[in-house]
Structure formats: structure tokens, C-alpha cells
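Got a structure for you, written out below as C-alpha cells; questions coming shortly.
All protein chains but one are shown in place.
Chain IDs A and B follow the sequence of writing; residue 1 opens each chain.
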Amino acid sequence: MKNKPGCRLKGLLKTATAAMVLGVLSRPVWADTTLKVVEVIPSPARTALLQQEFASFEKSHPGIKVQLTSLPWAEAFEKFLNMVQAGDTPDIVEMPDRWLGLYANNDELLDLTADFKRTSSLANLSDRALQFGSAVRGKLYEIPYGFYVRGLFWNKKLFAQAGLSAPPATLADFVSDAKKISAMPGKYGYCMRGGPGGFSGITMFMNTMDGQPGYFHSDGTSTLSDPGAIQGLQLLATMYKDGSAPPDSVNWGFNEIVAGFDSGTCAMLDQDPDALIGIAGKMNADDFAVAPIPVGPGGHAYPTLGYGGWSIFANSSHKDAAWQLLSFMVSPDNNLAWSKVVGTLPIYKDAEQNAHFQSDKFKGWFTELNDGSKYVLVTPPTYLEGFGDLYDNISIKTFQQVLLGQRTAKDVADQWASYLTDQLKAYKAHQSAN
Amino acid sequence: MRPAFARNPLGSGFAARSLRRTAEPWLYLSPALVILVLVLFVPLVIGISYSFRRFTAFRSSYVGLGQYRTMLHDPALGQALINTVWWTAGSLAFQFLLGLGLALVLNRRFAGRSVVQAIVFLPWAVPSFLAGLTWAWLFNPVIGPIPHWLYAVGLQSQPRNILANPHLAMWGPIIANIWFGVPFFTITLLAALKSIPADLYEAAALDGATVWQRFMRLTVPFLAPTIAITVMLRTIWIATFADLIFVMTGGGPAGSTNTVATYIYVSAFRAMDKGYAAAVAVLLLFLLVAYALVLIGMRRRLLPQ
Partner (left out) sequence: MIQAIPLRHRRLLGSAGLYVAVAAYVVFALFPIFWTFKISVTPTALLYTQGATLWPGRTTVQNYVAVLLTTDFPRFFLNSVLVSGATALVVTVLASAAGYALSRFRFRGKQAVAFLLLLTQTFPLVMVIPPIYRIMGSLHLTNSLSGLVIIYVAFNIPFATFLMQTFCDGVPRDLEDAVLIDGGTRLQALTRVILPLTLPGMMATIGFVFTAAWSELLFALMLIDDPSRMTFAVGLLSFIGKFDVDWGQMMAASMLGLVPACLFFLLLQRYLVEGLSAGAVKG
């Protein structure tokens, strides 16, 4: 065959066809796909950010439409459960850490391990993020979008008035500082959370006093009935009895502790970075700061770590498109913007280099994140199916009974411990059966 | 003029008339009944059937009477039942008496009556969870006025939130419920009062009856059917009403404001055992039906028609 123009044209055609085919193969054509995304902790700023992200995603992926449903947090758990039970499942759902055990253990979620491995944009995800996303059976059922780490908010003004210049470094300091502040009329040292949502804070004190992180010993029994842990629970009860916490705090939930802190009624509050959003609007920025959690007798502290993330439902009919969207939502740039709006700590390594996270508000949390020798972060065992009942129901009533002196700390701690031990046994049995 | 029945398409025979007579009430009833049966009764039966099963979030298994047996040994349920009696009796008594008093007052002419009448209705127009939130705010000494007033008047040694006191906590939702429920009684009783012919009162007054006698011999008998039905309905509604309590105290502290209704909610959505919640609901159903039957029996005996 001589180099005739016809031959060259044929060659060009072949190459063009090959390129087109390759192009089509590597960039799937989305034919009118609608992805349903459900968020469960909405706020106006956050929903707006999501809509923005979705708009730019839709532009770069023509054919895909994203439909966002925002459930009011106050009833989100019940409503979402209702939806799933009735078969009305989305493609992507926001998965708070405490829901993961329920949905993952019941095989409602997709294992994202393979998808994650082949997505280069997420390569810099921190090990912690991967670890927590794989909490259930070691499979990546959730990609976390950020961390909530417990820190100690303290009121600089009240401390100064009580003659204290720095936040407490140890638990002993914590108790005595609270007492000093409570000596001032109408003021209290600690905004105790005796109502809903207090359990992780309580166990944090128990762990710290006990000198052991985590909810379980290696043999599967719970740490909560250790003598040190019981002392930790007793510490809180004694503070309440001595008047270091407001008497009404036996019933305080999130709104009340924040109201107590903002109004200058109580001087210390253990909370996560997302509480900053609510507090910053209502309090003078110079009046408070965030310190690491005080260390226990062993010189360690065990702040709780929580997270939220995104999961894909196993019965989604658009798994590929859903992964595209999810990986876009948690990509480094989007995640940074997200963290600023939502108030979480970002999931990538070297996150705190960003200027936003360098104020004295964030110092406490990053100290905890970075100083592994002093601070071990504890995640609650959200992989246990019955953990939600303990957290949202059983623990509240029983903790209040301890505060009110109706039951002893040992009694209640033992009850929690045996509940958790049984839950873990059931979980392991279920695992080995699979 | 031709009698009505002759125009009826079913004909004028005796059988046709009989059929029409028995069918007639059902014609008036059926639209309401159809919707009721489809939307409420069938789900109610299904809901009751849950009580024979044990649920986890996504699975269920048949357990016969197992849930009921568990109920018998549940101390929290016992406490909830006692709390429910307090909750229902306390709320009902005050809102009924206040409502009746207010209705009687509004039945008389006085300056500004129409304004007052409009204001009376307002609490009922507020969504119950919002009422709960507002009252919780009012009772909170950090951000609300009531504890400070109680302290100023000497009822409390220091401004404290009664919602945090296990002995007093129930009164918080009760007061909120009274606030919420008075309009219901006021307006229904006022409407009933309006249908008492005025000349009866005039005649009685002319006969020399005192205000009290007029009230007891005229007003009460006329109001009795309305009172019976509103009290019965409102009691049932209060007993099954969880919103206010849940929003204000969450059932605490230490379960002191946990009623059967809040217990059902918690069992269904926290413990996620719809079966147990259904069993407790069936218990509540029996209790309320028994209560209604007693009330109807009492009414029959006290006021023979």
C-alpha cells in the first residue's frame, strides 16, 4: 500500500473513532439520572452551600440532576427511619455517626471500599477518617465529612472575676475552679448536660478519670464499671450536689447548656466546634476561648470524637453517579468550605494549616488532635445496634437518677456496662454468623 | 301536595319504604364512615396487630402475647400510668372549670366582650410543640421570668426551674396544657349556652329563682350533653397527648413526667420496638374505652332523656 491520501484519511478516521469510543467509555453518558440526596442536619447556610455544590456538579455532569431533601433535625431520625421502612430510600444520605450502626448493620448501606480505592482525588484523606468510616465490620460504609472533637469552652470574664487566669489543666483543677466560680452568687462553674445528648460527655469524664480510653476492655467487657470510671461518674454527681452546676441542669439539653454559657450563668462547657456557630452569634468573641479537655490522674484526657458523613444506599439504582457526586462533595476544596460553614474539623491531613483554623478558638481542638501522647480520641461504639437506645433513652433517665441521689453511681455505671457488654456480644455473634 | 315518599324512585311499597327507612341514616353516615374506616380504622387494626410482634428497626417476628407479658413486669410502665393519671386529671379539672367559668362570663354582655372572645381562642391556635417550647422558655430561670416571680412572691427559696424538680416537674406541662385547652371548653360550652332559649331564664327569674338555682336547674341540664362529650373527648386527647410533655421535659427528670403517651413514643422511636409500643397503646386504648363507657353510663343514670 502506497501513501495515498485515502489511506491517511482512513487512518485519521480510525484514530478519531478510537478516540471517540475511548472518550465515551471513560466518561459515561448520564442519561437523565436524578440523584436523591437527603441531609438531616440542615441549616440555611449549609443547605445553600450544598445547592451551590450541586449546581456546579450538574454543570460538569450533564444529564444528572440532584434533588435535595432537607429533614428538620428535631425529627430527622424518626422521619428518615419512617421513609426507609416504607421503602422510600435516597441515593445519598447524610449519616450521623450514631446512625451508622443501625443502617450499616442492617445492610442498608453500600460498601464504598472499592470506590474509594480507585478515586485519586480522595487520596489525602486522613487515616482517622478512614478508620471511622469503617467502624462497622471494617467496611467503608460512610465517608466522613468532618470531625467533632470535644473541647472545653471557658468564659474568660467569669474566670477573671473568680481570680483565675487560665483554664483548668487537670480534672482536679476543673473541680476546684468550678467550685470557686460557683461561690459567686448566681454563677456556676460547669454547664452540666443532664438532659438529652449528655452521654458522650459523661463517658468522657469517666474514661479520663479511669485513665483508659474507650468503652471496652480487650476482653469485651465494658470499661464503664471500672472503679476509676465510677469515680468519674461520681465526680459529676458530687459537682452537681455541691452546687458547682446549676440545679436545673439535671434536665439541660443542648439548647439549655448553650443558653447557660452564653448568658454567663455557667463558666465552662464541654462541646464540639459546631457549637461555636451558635455561641459566636450570641456572645462577645473576646469573652470566651476553647481549651483542651482537662487531663485525669494519669496525665491523659480522652475527648470524644464524633463525625458525620455521607453514605450511599445499597439499593440505589445509580450507584456510579452517586459515587461521583459523593466524592465531589468530600473533595478537598469542597470539604474545606464545608468545614467552615458546618463547624467541623476537616478530614484531610494538614487541615489546620488553613488560616481559618488558627484562631484561639480552634487551638484547643487541634492540640487534642495533634498531641497523641496526652490525648487519645474516643469514638462511641456506634456500630452497636442498640447504642442509640442507651444514648438517647436509658442513659438520660439513669444519669438524672444519679444526680438526684436516687441511685448510686456504681449502680448506674454497672447497668450501663452490662448493657454495652451484652450489645458487643450480640454484635460479635452476628458478625461471625456472616 | 304529594307526600314525599311517593316521589321516591324506589317505589311506594311497604318493603321499599322499610328499606329506605333503614338505609336513610346510613346515607348520611356513609361518606364520613368510609373515610374514617379507610384512613383511621384499618391502620388502627394494623397498629394493634403490631402488638403481637417484636420489632427491630427493619425486621419483625411473631411473638404472640410476649409483649403483653413483658408489660406486666415493666416498672417504668407502672410509673407512667400513675403519671398519666396525674397529668390527665390535673389538666382536665382546671381547664374544664376555667373554661366553664369563662363561657358563663362570655355569655353575658360586657364592654369589650368581642375582643376578649377573640383573645380567648388564641392559645388553641398555637401548634402544641411551639406552646411547649415557649412555656419551657418561660420556666427557665436563665432566660425566662416565671422562676423570678415565684421567688419574688416567696413561693420558691431561689429562682429555679420547676421542670427540673422531679416532684414539681409535672405541673409545668399541666399548666401549659391548661393554657392550651381552656379555649376548647370555653368555645364549645359557649356555643351550647347560646342555644338555651333566653325566655327560659326570664321565666325562671320571674318565678323568683336565684342565680345559683337558675344555674343548677336550667344551665347545667342544658349543658350536660355538651359537657359529657367535651369532657370525654378532651380526656382521651389529653391522655394520648405526648407533644407538650416531650418538648418541655423529655419525660424527665428521672422519668417523673413520663406518661403512657410519651412512653409509647420513646418505645417506638428510641428503642425501636413498635411491637411493645403497640402493646402499651392497646392497654391505653382499653383504659380509655372503659373510662368512656363509665362516663356514658353515669350520664345515662344522672340525666334520663
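In this section, a contact is a pair of C-beta atoms (placed from the backbone, for glycine too) under 8 Å apart; a residue touches a chain by one contact, two chains touch by 3 or more.
Since the structure is predicted, the reported quantities are computational estimates derived from the model, not experimental observations.
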item	value
Displayed chains contacted by the hidden chain, counting the whole assembly	A, B
Given B:Leu92, B:Ala131, B:Ala169 or B:Ala271, the one touching the chain that is not displayed	B:Ala131
Among B:Leu19, B:Ile46, B:Ile82 or B:Met298, residue touching the chain not depicted	B:Ile46
Listed residues B:Leu77, B:Val142, B:Met248 or B:Ala271, member touching the removed chain	B:Val142
Missing-chain contacts mapped onto chain B	1-4, 22, 24-26, 28-29, 31-33, 35-44, 46-48, 50, 98, 101-102, 105, 108, 110, 113-114, 116-131, 134-135, 137-138, 141-145, 148, 179, 182-184, 187-188, 190-192, 194-198, 222, 225-226, 229, 232-233, 236-237, 240, 242-243, 261, 264-265, 268-269, 274, 277-278, 281, 284-285, 288-289, 292
Hidden partner chain, residues of chain A it touches	41-44, 69-70, 72-75, 78-79, 82-83, 85-88, 254-255, 259, 262-264, 274-275, 277-278, 281-282, 343
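Definition applied: only the chains that are shown with their structure count from here on.
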item	value
Chain A-chain B separation of Cα centroids, rounded to whole Å	41
Touching residues (chain side chain B, partner chain A) in the complex	56-59, 140-143, 160-161, 163-164, 166, 169, 249-255, 266, 269-272
In the complex, chain A residues that touch chain B	77-78, 81, 84-85, 102, 106, 108, 194-196, 246-251, 253, 256, 259-260, 263, 265, 385, 388-389, 392-393, 396-397, 400-401, 403-404, 406
